[in-house]
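A protein chain is absent from this complex, but the other protein chains hold their places.
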Amino acid sequence: MFDVIRYAGAARSIIEAGQFLYERGWSPATSSNYSARIDDDHIAITVSGRHKGQLAAGDVMVVDLQGRPVQSRARSSAETRLHTVLYQVFPDVGAVLHTHSVKATVLSRLCAADQPLVLEGYELQKAFTGIDSHETALTVPVFDNTQNIDSLAQRTAAWFRDNPDQPGYLIRGHGLYTWGRTMEDCLRHVEAFEFLFECELETMRVRP
Amino acid sequence: MFDVIRYAGAARSIIEAGQFLYERGWSPATSSNYSARIDDDHIAITVSGRHKGQLAAGDVMVVDLQGRPVQSRARSSAETRLHTVLYQVFPDVGAVLHTHSVKATVLSRLCAADQPLVLEGYELQKAFTGIDSHETALTVPVFDNTQNIDSLAQRTAAWFRDNPDQPGYLIRGHGLYTWGRTMEDCLRHVEAFEFLFECELETMRVRP
Amino acid sequence: MFDVIRYAGAARSIIEAGQFLYERGWSPATSSNYSARIDDDHIAITVSGRHKGQLAAGDVMVVDLQGRPVQSRARSSAETRLHTVLYQVFPDVGAVLHTHSVKATVLSRLCAADQPLVLEGYELQKAFTGIDSHETALTVPVFDNTQNIDSLAQRTAAWFRDNPDQPGYLIRGHGLYTWGRTMEDCLRHVEAFEFLFECELETMRVRP
Partner (left out) sequence: MFDVIRYAGAARSIIEAGQFLYERGWSPATSSNYSARIDDDHIAITVSGRHKGQLAAGDVMVVDLQGRPVQSRARSSAETRLHTVLYQVFPDVGAVLHTHSVKATVLSRLCAADQPLVLEGYELQKAFTGIDSHETALTVPVFDNTQNIDSLAQRTAAWFRDNPDQPGYLIRGHGLYTWGRTMEDCLRHVEAFEFLFECELETMRVRP
């Protein structure tokens, strides 16, 4: 059982995040999925296949941390396990956003196999919680895409345990996962990642 | 004879599609044309030469599947036959959108003669109806541009029969045609195509 | 003397054009100037140095076809003569828009001295009044920039007489001039030019 008022607040934060992310072009064509923590055992998460710029009541459901629907017959995103594993590993995580931008898609395809994306020397790295200087390197792993979500969830969980301070990862040809204590933090992380991805691509454009 | 309420609904879906597509920059300078099915014998379609971001009552007419105006003296798009042939070949098609984006224009000019555009390894390919994995190749033919629309309509019809599951085609230096069961499906297809075109061009920019 | 109601209508069309053009990023930082014909001897034109996205009553004045202020002590754009010469040469011209986009600026600087920009094979060329096929070449001259506006006005007038059907020209490192029978036609020309400039630059980006 979960507190319904907390569900309503989580759903509201997801709906508003969708309006912002869709408008920016980072969640096109019913792609992407978003979640927010309700309590230790439950999260609110987008129903599969909905238009992310037009989320409404009926588009956000509840699942437990094993990804099972709670008090609903709707079907959550196929990638639900990539969300729940984050809430399981990190008790402080309050929101998870998965977006599908052109920049994240292209950049992740350009990274060599088994090579992470390394971002350094950007003042905007300070937008990530816990980073207070541009003189650091931010390492973003790129996992190969797969339709086997359980397997990918296990790989990400192993990586989280080894890299507890990293704020996000990419899936090749697919998109970005990032998280934060609050939805506000998480949205700031999306903005910062998109900014840095654009900087990297713009640099590659003029210095191919 | 057609049901006028169904015409009004089709016209409404076309007007709203125009606002969206114009705003994105995919239907500039009175280019593009849109249609939606009314019944087995009639479609609603944009009147020739109208501003697609400002469509209103008076800008959407009815034609039969031979492209002849019904209950109207307005002139439909010069490309009306490219729409009607789709409704003739595919009984399930409920909407057709033809857009003129910079990306579709440039990419179609860069494809070698008689070579289709091949899109593969993108998670977003799943936005097309009937595709459930990124591990597929989406083949988009590029027809040479012509002002002889009847001839082009026949070529597209032959291609539809050989490729009944493909969701769209390009005309070189001209734009995209895509379709779907509903206008919502069709708009999702436009968004997905534009996303993939942008990914392809961005990749070519940084890896010329 | 001019009809004040016609002045008010011309001013309204200029104010609305400014909102559109500024929003698109084609008239940044108080650049650009716009005009619309009132009658055979008078045009409405933007006052010098105003924010083009925030034009209001007080930002559009009247000049005669020699560029002299009429019933106003305001100062019109320094480039007023580039407008009036168009109204003098072409009795059918009803509106002139001069915009400063990044694309027009960059493309005009990339053209070799004395070489025009040639656009061909684009369906969107049909957006220009009088063109009904993509199988034509649209030639856009690029004049060198100068602060001597009278001299430039004379050069453009000579070009108009030799090329009465061309819808626009570029000034190097500066921007686009285009015109039309109505403000609506003229705005369609700006959109079409910007689309074609973007296509040319995008092609150069991926095929440097």
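In order of appearance the chains are A, B and C, and numbering begins at 1 in each one.
Definition applied: contacts are C-beta pairs under 8 Å (C-beta built on N, C-alpha and C of every residue); 3 or more make two chains touch, one makes a residue touch a chain.
Just so you know, these numbers come straight off a predicted model, no measurement behind them.
K.L.:
Among the chains in view, which touch the chain not shown?
P.N.:
Hidden chain contacts in the full assembly come out as A, C.
K.L.:
Kindly state which of the options A:F90, A:Y122 or A:F143 is in contact with the chain not pictured.
P.N.:
That would be A:Y122, which touches the missing chain.
K.L.:
One chain isn't shown here. Among C:S13, C:T80 or C:T105, which residue touches it?
P.N.:
Per the contact definition at the top, the residue touching the missing chain is C:T105.
K.L.:
Going by the touch rule given at the top, which residues of subunit C touch the chain that is not shown?
P.N.:
Interface with the chain not displayed, on the subunit C side: 28-31, 51, 100, 102-103, 105-106, 109-110, 145, 147, 171-175, 201, 204-205, 208.
K.L.:
Could you pull out which residues of subunit A are in touch with the chain that's been left out?
P.N.:
For subunit A, the residues touching the absent chain are 121-124, 126-127, 132-135, 184, 188-189, 191-192, 194-195, 198-199, 202-203, 205-208.
Keep this in mind: only the chains that are shown with their structure count from here on.
K.L.:
Using only the C-alpha atoms, find the rotation that maps subunit A onto subunit B and quote its angle between 0 and 180 degrees, to the nearest 5.
P.N.:
90
K.L.:
Same residues or different residues where subunit B meets subunit C? The copies count as same if more than half of the interface numbers are shared.
P.N.:
Different: when the shared numbers are divided by all numbers used, the fraction is under half.
K.L.:
Centroid from C-alpha atoms only, then distance subunit B to subunit C, rounded to Å. What do you get?
P.N.:
32
K.L.:
Give the residues of subunit A that touch two or more other chains, as numbers and ranges in rising order.
P.N.:
205
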